[in-house]
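Note that this complex is displayed minus one protein chain, with the remaining chains in position.
For clarity, chains are labelled A, B and C in written order, and residue numbers in each chain start from 1.
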Amino acid sequence: MLRYIAQRLAAAAVTIWVATVAVTLLIHAVPGDPVRIMYAKFQSTPEQLEAVRTSLGLDQPIHVQYAMYLGRLVEGDLGRTIVGDQPVLDVLLARFPATLTLAVASLAIAILVGMPLGFLAAYKRGTWVDIGAMLVAIVGVSMPHFWLGLLLLFFFALQLGWLPVAGSGIANLVLPALTLGLANAAVLARLTRSAMIDIFDQDFVRTAQAKGLPKTVVLYRHALRAGLVPIVSMLGLQFAYLMGGAIVVENVFAWNGVGRLAIEAVFARDYPLIQGFILFFASIVVIVSVIIDVLYAFLDPRIRYG
Amino acid sequence: MRRSTTSGPVLGLLATALLASTGQLATSAQAAELVWARYGDLDSLDPHRATSTLSMQVWDQIYDTLLAFDADGQPQPHLAKSWEISEDGLTYTLALEDGVVCHDGSPFDANDVKFTIDRAFDEAQPSLTRTAWGPIESVEVVDTLTVKVSMSSKFGAFLPFLADSFSSIVCDTNTADTFGSSTAIGAGPFKLVEWVKGDAVTLEKNPDYRNFGKPVENMGPPHLDRLVIKTVPEPQTRLAALQTGEVHVAEPPFDDIAAIREAGELEIVVADNTGQNVFWEFAISRPPFDDIRARQAVAYGTDPEMAIDIIYGGLSQREWCPIARGVFGNDQEFCEQFGYEYDPEKAVELLAELGYGPDNPLETTMFVWTGGNRHKLAEIFQAQLAQVGINAAIEIMDIGTMNARVKEQNELVDDPSPGTFDMMTWSWYDPDILYALWHSPGAYSGFTTPELDAMLELTRTTIEPEARLAAVQDVIQYLMENAVHVGLYTPGWEWVFAVRPEVSGFKVGAFLHPMFNDVEVKE
Amino acid sequence: MSKSLLEVRDLDVVFGAGRHRQHAVEGLSYTLGKGETLAIVGESGSGKSVSSLALLGLLPRAARIERGTAHFDGEDLLALPEEPLRRLRGDRLTMIFQEPMTSLNPVLTIGRQLTEGLVEHRGMSEAAAEARAGEMIELVGLGDPARRLAQYPHELSGGMRQRVMIAMAMASEPDILIADEPTTALDVTVQAQILDLMRDLKARFKTSIILITHDMGVVAEMADRVVVMHRGRKVEEGSVGEIFARPRQAYTRDLLAAVPRLGAYAGTAAPRTVVDSPAEVDRRAPVLRARGLRKRFGGRSWFGRGDAGVLALDDVALELHPGETLALVGESGSGKSTAGRAVLRLLDVDAGEIEVDGIAIRELGRAGLRRARRQMQMIFQDPFASLNPRLTVGALVAEPMLIHGIARGRELADRIEGLFHRVGLESDHIRRYPHEFSGGQRQRVAIARALGVGPKVIVADEPTSALDVSVQAQVLELLLELQQSLGLAYLFISHDMAVVEEMSHRVAVMQQGRIVETGPRPVVLNDPRHVYTRALLAAVPIADPTRRRGVLPRLDTAAMPRGPLTEIAPGHLVAAGAEAA
Partner (left out) sequence: MASAAEPVHAAAGTPASRSFLGALLRTPSGAVGLVVVAVLVLAAVLAGVIAPYDPLRMAAGPRLAPPSWAHWFGTDDFGRDVFSRIVYGARLTLQIGVIAVGISLTSGLLLGLVAGYASGWTERVLMRLVDVLFSFTEIVIALACLAILGIGLTNAMIAIGIASIPFYARITHSVVLVERNKPYFEAAVAGGAGHLRLIFRHLLPNVVPTLIVVGTLGVSTAVLAAAGLSFLGLGAQPPQPEWGFMLSSSRDLISRAPWMMIFPGVAIAITVLGFNLLGDGVREVLDPRQRQR
């Protein structure tokens, strides 16, 4: 178990390390002169650009730049934004709670709606319940997040006037969380169904039936308990997918999270901010997947006692 | 918009949510709070670290300036109660009002002025608007309330600049690292409480505020207790929030303005004298726009009148001049003589001379910056240009990026790709903007000639109004005849506000400075 | 014979509907007496499992009962609604399945899985159920109940898991135990123990058993009466003695005839001759020689230490002469397949020498190895997986010949046709894809592919263990015929002692990576000197109900001699310390 966790952590560290290399290289992949693109506000002189280049270490060999970058990183310094000259980390941290709130709320909706739906469909495999549920799910999977968002906005906020349209309060959370949650519920329903069907086909479920256990016991104690193992293992991926969706949904509902920040940064070619965002986002996804892996280990005795 | 008064939401969650939001509203009413929603956030609280209008409008509330524009856009005494200009026009001695205090309680004095100007000219990190300050050589604290600024050459636009937000005086106690991102100390009508980036800036009344020259009735602290400046990017969202009362002042969606006026609940405030000007500008360093005929073809081939009519429905005006209405030197009749009336046939002719035709359209790219429905305007221009044989791809980017890209385009002399053109925008209080833009090396490294340089220098060193007008108009004529700076329309961005009925006293000063000094929110 | 406990009449089970409708069981009738063991025997697809699953209402989703009754204790199981049937199931009628590895829930403890049935059916308290579960654990020979009950399935071996399954099935002292191929997935020594256990518990609890199996040896060991099934129908029914001694139906006779019987060739030194002038074993020089092979799997991890891995080969030496078959026998995990693949260099060993036809294979470079592979070919266990499903069988057979530049164009086509005929396939099979063939035919294709390049050595890794016995006999016949007419040398890997006896000249017995005994086949099989060899042989169920063996002693693998081989008779080597009285 401890070794398992150590392995996951090591893998996570490798990922984050590669991310740091990737973001260092990013600036060099930009065609043309990144400094000029970044800093060429209308008054900047060649000398000023040179000064910027030196201060960013861009005149150094790439490995030196990387070392400098890591050095600053260790001190929590992700550089400063081009637009407004703010510390990148501060900007990201200021926006992150909003994204986290949205992600957690959506994940909760996705789990509460998607898992039961998938479970039901798997249990009622081949019946109209299954076909109906999967039809709903595949339509859900096929709906663009942003469109679902616009539709919800149109009906709930504009037509019915039930909910505020944008902002950062609890009431404002409902629509974006619903949008992201429902879209992910569809994905989760499909995953749950296929995982549960695998479980229902397992010999041990037949064993449980052969023991004459009541259906509910077979379903919950045997099938669902074992089914949770593969389902939880997929949640990590699901969360990453959800975070990706959050970037779009935040923009639909003007939800003030890192996703909206990222799009603004791309538009403004605010490279330090883009670099910081990528590193930050990848780290979050990796950390969450480590947490989920550990959770998974607790559910699966093969790992827990492995 | 209907608000739910019926039994309402199906989900308990929604009900709680609604309660929460109504609760919020109730408290806001008691605390005399006003919420102003804008499409974007400011970039920095430091006036030397940003150039956007969104930033300036916040600085206006936190900081104060030495001079202030009156309703007609003329600079008037404000924190500087008087000034003297030396014989040679190179030295300005300003006398400051006594008893003004910064937000942290420190007295506002000549040291704050020197601190601000020195900071703007800092070697390592100069202000983004350093050149607009003029050729300042030194700043000297004569006594606590007297400051002397010395120039290396005559600079006619210095006094108007001192009324602009870019010259906001930063108190000399702003020494913390957090200045600009989470702290800001000024002498303006509101104090900074909190800036939640991307979401809102919360300000509270500065009880010690004194007004000397701003064109408002209130000479003391603002009536509002709190001013919240929120970021709400979606126009529809802003409108909905206005209608529910979550927001008091906001730019409405352009397409809904007629309907709002008809409904009569919200007041539509249209700012005058914005100083804003939208114009065509070209990468002249390489084909196709190194040839004047290509530039003229664009000018003849587009119909701004029709475009702004469709997009802004009469809220914007055709602008013939390279500088905006209300700015010294603007004269529609004068400019129109050299302007380019929509004439697609003429455009086709010019293009034919250059060897372009239906089978061989001119390929280029049009840069547009985000917001204000400008991308829609661009789409109309794109369609119009397609009809005369110009295929213009549209690239939408934020204004900072566009500034950089335009400059880059001008400097790419040997690049094989076709040169670009752009819908550039500037807001300035003085024709000196033309000097910044077109005097070599030029803000964008664009069109420059020795004779234009000479003409522009004359506009700076000529102080006497009649003579300066002539000099400015010479420049205008030159720019227009060469199709370098082709005016399109004015104003161009964030000049329409929808205001809730319970709000009174909201004013937009000259050059688009919203002022909240007189604002009151009725219970 | 006691009075009947279960009476099945005219059972029809159908899969699918419409065009795809297919009878899995048709008109099956039988009775099961109290305390009786009824074996239902048949090859794959005979409907033997389905017919029993139907009794408990555990049919797969696609199947349904169309007709029939099954009277048990005055009630028709097939007509019973789910709830009363459920109450019988797992209490008075219990079942154990083929796959012990997957039949237990991986996320629940053994204790939980053992007690829940008792709590459910007998209304026992948790404590009482736990006590009973502990008793059962002892009874099935697992010992240390407290620890066992807290364990999870993955901590137990396959044999132990099957014991748990049996404990679970027998805890309620059921009237009927249905055992669906209960030992098929197990090694032969474990199988013997499980069969012993079942016999023991049956006697103790007076339980009737329905034993579903394809293995005539197991039938002979266990059954009182036998029902033979073929394609969903009952072919024949009778007492075990009758069926084995005087089968009435041709199908039964063929089935029995095809079963390899250990001891059938005890008197001959070489496999039986199937061609007129067979090639003799050429003892002058070995065509394959391996010495000191060593291979360790796993053991390395990113974190250094980790476990030591598994020593799959430990100082293994082999010698094989032209025309000879060396059988490599052992149970799963003994390293016999690893050894087979190692000599072909399909995997690289850590140490040792391998010579094929005088060439040191391990020293060869890539090109040399490819050339050398002409001399050695392989036939795999699973004929379904060893043919690339995307290529025609003709292309598959052609491939090695193309690679080695043996033939092209017209000549190649002729050769392929010749090979197809040689292995008993038709010319018009050439253009077909593997899935269009039966298992036996596919194995013939695999043999044709191996023959194409004219190899000297063929490694045959359990070449018939995936086949039904009747098909197995034909494939073995073909292999013998090819060896004797072409002088091939076979390294024949198998766990089936009867097949080994039929096919081989010499035998090497492997256990946990080491060869513990090797020598001429008649000597090793008739006079085994190593305990392990003896245990292996003793555990083989004999397909003759008159020769049932007694209870076998349990094997203590840890205490077995595993020292270096010493020659105790010419050519007969045994691991040191193995010489028993």
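Here is the rule we use: contacts are C-beta pairs under 8 Å (C-beta built on N, C-alpha and C of every residue); 3 or more make two chains touch, one makes a residue touch a chain.
In this text the structure is predicted, and so the values were computed from the model without any measurement.
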| item | value |
| --- | --- |
| Chains on display which the left-out chain touches in the complete complex | A, B, C |
| Candidates B:Val142, B:Met219, B:Val270 or B:Ile310 - the one touching the absent chain | B:Ile310 |
| Residue touching the undisplayed chain, where the options are B:Asp225, B:Asp272, B:Glu305 or B:Glu379 | B:Glu379 |
| Selected from A:Leu100, A:Val141, A:Leu160 or A:Val217 as touching the chain missing from the view | A:Val141 |
| Absent-chain contact - pick from C:Thr273, C:Ser332 or C:Asn388 | C:Asn388 |
| Touch list for subunit B against the chain that is not drawn | 234-236, 253-256, 259, 310, 370, 373, 375-376, 378-380, 382-383, 386, 393-397 |
| Residues of subunit C in contact with the chain not shown | 44-45, 61-62, 341, 344, 346, 370-371, 373-374, 376-378, 380-391, 399-400, 403-404, 433-436, 439, 446, 449, 453, 466 |
| Touching residues (missing chain, whole complex) on subunit A | 11, 14-15, 18-19, 22, 26, 29-31, 125, 138-139, 141-147, 150-151, 153-154, 158, 194, 197, 240-241, 243-245, 247-248, 251, 262-263, 265-267, 269, 271, 274, 277-278, 281-282, 285-286, 289 |
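As a convention for this text, only the chains that are shown with their structure count from here on.
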| item | value |
| --- | --- |
| Whole-Å gap between the CA centroids of subunit A and subunit C | 48 |
| Centroid distance [mean C-alpha coordinates] between subunit B and subunit A, Å | 38 |
| Averaged-CA centre spacing for the pair subunit C and subunit B, given as whole angstrom | 85 |
| Junction residues of subunit A - those touching two or more other chains | none |
| Parts of subunit A lying in touch with subunit C, wherever the complex brings them together | 3, 6-7, 10, 125-126, 202-204, 206-214, 217, 221-222, 225-226, 229, 299-302, 305 |
| Contact set on subunit C toward subunit A in their complex | 56, 58, 61, 86-91, 94-95, 97, 99, 102-108, 116-117, 120-121, 152, 154-155, 165, 168, 302-303 |
| Subunit B partner contacts - residues on subunit A that touch it in the complex | 32, 36-43, 48, 51, 82-87, 90-91, 94-95, 98, 157-158, 160-174, 251, 254, 256, 260-261, 264, 267-269 |
